[in-house]
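Heads up, one of the protein chains got dropped from this complex, but the rest are sitting where they should.
Residue numbering begins at 1 within each chain, and the chains themselves are lettered A, B and C in the order written.
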Amino acid sequence: MFNSVGKRVPRYDGIGHVTGRTQYVSDVRMPDMLTCKTLRCPYHKARIKSIDVSEAKKSQGVYAVITKDNVPHNLFAMVPDHHVLAEEITRYKGQNIAAAAAVNKDAALDALAKIKIEYEELEPVIDPEEAVKDGAPQVRPEGNNHLFDGKSLTRKIRRGNVEEGFKEADFIVEGRYTTPSQEHAPMETCCSVAYLDASGKLVIHSKAQGLYFAQGDLANVFQLPLNKLKFVGGTIGGGFGGMNSIHTDHIAGLLALATGKPVRFAMTREEETLFSTIRSPWIFKIKDGIRKDGVITARHVEVLHDCGAYTELGLYAVEKNANLIAGANLIKNLAVDSRMVYTNKMPSGSMRGFGVNVGQYAEQVQLDRLARAVGISPMEIRFINAFHVGDKNHTGNELASVSTIETLQKVAAMSGQKLPEKYLAMSSAK
Amino acid sequence: MIKKGRGMATVYYPTGFNGGGDPDLVSLRIKTDGTIDMTNASCEMGQGFKVVAIQMAAEALGVPETLFTIDNSNTDTAAFSMDTAGSRSTYIVGLAAISAAEDLTKKIKVFASASLGVDVSELKYEAGKVFKASDPNSAMTLAQIGAASTYGGTFIIGVGGFLPPPGPPRDPETGATIPSRSMAWGSTVIDVEVDDETGVVEVVNLYDCYDIGTVINPLMAEGQVDGGDVQGIGMGLFENLSPYFPKNIDIYASNYTDYIIPTFMDIPKHSEIEFIQSHDPYGPFGAKGCGEMVTNTQAPAIVNAIYDAVGVLVESLPATPENVLRLIDEKNRAETKAG
Amino acid sequence: MREYEYHAPQSFESLFRLASADGVEVRFLAGGTDLMPRISAERNQIPYDKKPRMRIVYLGALGLDNVTEEGERITIGACCTLSSLLENEVVKTKLPVLRDALAEMAGVSIRNTATIGGNIMNASPAADSVPPLLALDAECTLRSASGERRVFLSEYFTGPGKTVAKPDEVLVSIAVKPGRGGSSFKKLGRRKAETLSMVNAAAYLELRDGICESIRVAVGSAAPTVVRCIDVEQALVGKKINEEVVREASLLVTKAISPIDDIRSSAWYRVRVAPTVVARAVLTAAERKRG
Partner (left out) sequence: MSQILKFYLNGNPVQVAAGDADTLLDVLREGLGFTSPKCGCNHGDCGACTVILNGYSVKSCTVLALTAEGKNVCTVDGLADGDKLHPVQRAFHEYGAPQCGYCTPGMVMAAVSFLNRNPSPTEDEVKEALSGNLCRCGGYKKYVQAVMATARGEFGPLPEGSVGNV
């Protein structure tokens, strides 16, 4: 039926990969290139009482040292609330405060050592369940709790009538599940090389997963029109969502503008692991009602997302999580109440399975719990509650192509599980 | 003692940005020898974007994929892409490529019409050739068109785009909206062995069955699934930046010595992948997104398998030996107490 | 940023001259798999503290990479790489406990570089080569300008990263007697390869008619240094070795250890599983003896 589609064509750049000729951002070298290093906050939260970079600027081999005062517009990210360089109050350990560009790494680090900075360490809040409480240390001036649609503490889904659904149930099953902080851990750490081309255009070699997205975001930071800012990239040593957030492009670009020279800013593995965005922690509480016949009659989910110090992609994760948290099951009576709270940690980024796989862990483990409560098998509960073509999912989305049942049938066969005839006869078609 | 257990998980996953509204553009330009330059600024990060994009454009034009080059390298020359995220690239770039191919064939016909002196309505395009339906010998190949148009001062470039229809604004009370029209589906069965004296869990067998619609390139899709399995195992068993959170985050992993991701030795002894035959009504050639869903089933399937093996429920990821052993101890204490 | 200088002395005389300088921090370099990452990390930090110049003295040109056998005594040069030992016939046939450990240390490419002397001199409580050598009652030979001295490995470590070796003393070799007993090493890592031990243990025991005549047990990653488990040993000497007896005795390992919470494992877990790891090492050693 198809000619090209469906063929096992080897990757376009595969020969480059196996010969080592593929050029990644971290391989880009320019003549006269400077190296950037940054001064990062050593505390979870602190007030910068004073900062003096005058000695650092005089340090040998240094071309520029910048702080927030040198950033045309100090906010970036999808929800542009993240500071490029820290303002008076730092919000997480490792937050960038100042950056130096110098002839080499040693000179850049030597310069940073000469920055005179006075901190007042402030009480941070790390635990999201503490952060939501009244009187918790404030992560941001707007408060720790995110207000959805500008007013609501919770992001809601309501379908059917949950109370009625619980009444219909033979068993009520509750569970609480948590997921930790995870790092994307791409093999290539985040790296940028920025320079001004012959026309004066700022060119940034970037690991961004979305070159245009980063371009738009940083045009605002640099206050440059799009014809004066070019992003180069598209071949990166792994992203997994981590490169949807900007970690080095902004600072490398600012330093290239400040020095007129090519500037390379490559994070060490330690910086990547500790200070880049992460898959941030989640807490899920699920209460389900289920009938003896295995039909889930009602579900109430409470979600708390620990967003870290800035919004980055946390809000998007909460939205996506809420839409999918009830899982691949037809649940007629559903309530979801999601909250997002800020804490003094590195911010929540997107990570493969973004907002969804954490919820699906909770939901799928809870589903087995339900099966055990009723006394049916894990396979059975999934067949019984499966979506069919034309069903509406939990956000009212009509499902066009559905195959829970088919994947279950196949995976049962693959793993040598014999299914009862009635499940073999089922189909997602109604 | 080693205890065996089996667990499973079933998931579904939207293709594209939450709520749609995330466009991509594609351009297709014929060169003087009939080869084709495709551009779109999606990111090649190992998923196989480039080859998959080319295969879809090749399919749409009915020509071999060897004719193509692809430029995704910068914001000056590559057509707009919203982002490479949300399991969207195959789907949205594919639909944009189909649209660009349609535009290209339309423009080729117009050009050939003048060159051949045949009315556009009498021309057909098939497999890299424009010809008169009633007289196939009256024809031009892509190479002829590329050369004649370029040297004749006509720029033939097919452009197209696709915008996943933006969903209605989310209702703040009910949450009703349309996150995506296309959903991918999947189920995984995992067999584990749990050492009940140390809490060490090993994934022994893994069976994945996914519906990602039409599989554009099985080699790349299998790679995504294999990689998803390994990341899922990492999430299920190992990965935690600060294991003492929320008590504190001052003991943390800062490198690959401490932040443990799976190695060659940690992959299942046996694993199988199947894609079921399926066709998405909206996706390019029936395809849906694949990249993210494939790392969603492993953690819950592992946790369910651990329960099957030793009767303890890991409610906080990851299922490290320590977490599993604590739960086993608690269970044993509770059972002793219950007598 | 501090300064570094590198030397590759071709003789011990020049080595000792280099080692006895004032005002510099002398570091001996063998394979470098531990030292180089430390140096690279240091060179990426903002240099707030003024540190003295580091003098890196390479030991690779001094011929310390041989395994020799003299009667019962096997002497291993400190600069033998882990891979060379794994491939060594003497190690393969006569020191199975060391072989066990070597095979589970890091991965091939690190073992191709890393040396046994380096693993000892790091004095990490998690060093995998140390429990086997302790179980074999190894003896270290240190050499300095004033001559050689021998120190039993059991008296070698004074704390994490600390040994009895003086700054100008070089570990040149490690000697063991394989003995007639059975031996084994067990490791509990966070994953199955290329990983540091959460707890490890090695055992050597001599059996006669199923009775334990002599035994040495060492456990790692559970105290400031790798430690001998004297209580476990005493509880087993003179006993008929079976699973029950070994498991009972292995519980006493908790008297020898004082673990901490770290990124790899909590103290609780180490205390909880140390007896299991020790028991498994002892039982496998006994099994091998019975063969």
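Everything below uses one rule, namely that a residue touches a chain if its C-beta (ideal position, glycine included) is under 8 Å from a C-beta of that chain, and two chains touch if they have at least 3 such contacts.
Bear in mind that the values here come from a model prediction, so they are computed numbers and not experimental data.
S.K.: Write out, one label after another, the shown chains that touch the chain missing from the document.
M.R.: Across the whole assembly, the hidden chain touches A, B, C.
S.K.: Of A:G237, A:P262 or A:G289, which one is in contact with the hidden chain?
M.R.: Selected residue, touching the omitted chain: A:G237.
S.K.: If the hidden chain were put back, which of C:M54, C:V90, C:V151 or C:L251 would touch it?
M.R.: Final answer for the missing-chain contact: C:M54.
S.K.: Tell me which of B:T35, B:S115 or B:N255 is the one touching the absent chain.
M.R.: The single option touching the absent chain is B:N255.
S.K.: One chain isn't shown here. Among A:Y24, A:Y43 or A:F166, which residue touches it?
M.R.: A:Y24
S.K.: Out of B:M8, B:L28 or B:M45, which residue would touch the omitted chain in the full complex?
M.R.: Touches the omitted chain: B:M45.
S.K.: Touching the absent chain: which residues on subunit C qualify?
M.R.: Contact residues on subunit C toward the absent chain are 3-6, 8, 29, 31-33, 35-37, 39-41, 43-44, 54, 56, 58, 60, 83, 106-110, 112-114, 192-194.
S.K.: By the contact definition given up top, give the residues of subunit A that touch the hidden chain.
M.R.: Spelled out for subunit A, the touching residues are 8, 10-11, 13-24, 26-27, 29, 184-189, 236-240, 268-269.
S.K.: Could I get the residues of subunit B that touch the absent chain, sorted low to high?
M.R.: Looking at subunit B, the ones touching the missing chain are residues 44-48, 219-220, 222-223, 225-231, 255-257, 261-265, 267, 271.
Following the convention adopted for this analysis, only the chains that are shown with their structure count from here on.
S.K.: Going by average Cα coordinates, which chain is farthest removed from subunit A?
M.R.: That would be chain C.
S.K.: Decide which interface, A-B or B-C, involves more C-beta pairs in contact, and give its chain pair.
M.R.: Looking at contacts between chains, A-B has the larger number.
S.K.: Could you tell me the distance, in whole angstrom, between the mean C-alpha positions of subunit A and subunit C?
M.R.: 42
S.K.: Report the inter-chain centroid distance for subunit B and subunit C in whole angstrom, where each centroid is the mean of the CA atoms.
M.R.: 47
S.K.: Counting in whole Å, what is the centre-to-centre distance of subunit A and subunit B, each centre being its mean C-alpha position?
M.R.: That gives a centre separation of 17 Å.
S.K.: So which bits of subunit B are touching at least two other chains?
M.R.: 243, 252-253
S.K.: Send over the residues of subunit A in touch with two or more other chains.
M.R.: Within subunit A, the residues that touch at least two other chains are 270.
S.K.: Going by the contact rule at the top, pick out the subunit A residues touching subunit C in the complex.
M.R.: Touch residues, subunit A against subunit C: 37, 39, 105-106, 109-110, 112-113, 268, 270.
S.K.: Once bound in the complex, which stretches of subunit B touch subunit A?
M.R.: Residue positions touching the partner: 6-14, 18-19, 41-46, 48, 50-51, 54-56, 58-59, 62, 64-65, 70, 72-76, 78, 80-86, 170, 172-183, 185-189, 191, 205, 207-211, 213-220, 228, 231-232, 235, 239-243, 245-249, 252-256, 259, 261, 272, 274, 276, 278-282, 285, 288, 291-293, 295-297, 299-301, 303-304, 307, 313-318.
S.K.: Residue numbers of subunit A touching subunit B in their complex, please.
M.R.: My answer: residues 2-13, 44, 126-130, 148-149, 152, 155-159, 175-183, 185-186, 208-213, 215, 226, 229-241, 243-244, 269-270, 273-274, 278, 281, 316, 319-320, 322-324, 327-328, 336, 345, 350, 352-354, 356-357, 360-365, 368-369, 378-379, 382, 387, 393-397, 399-404, 406-408, 410-412, 414-415, 417.
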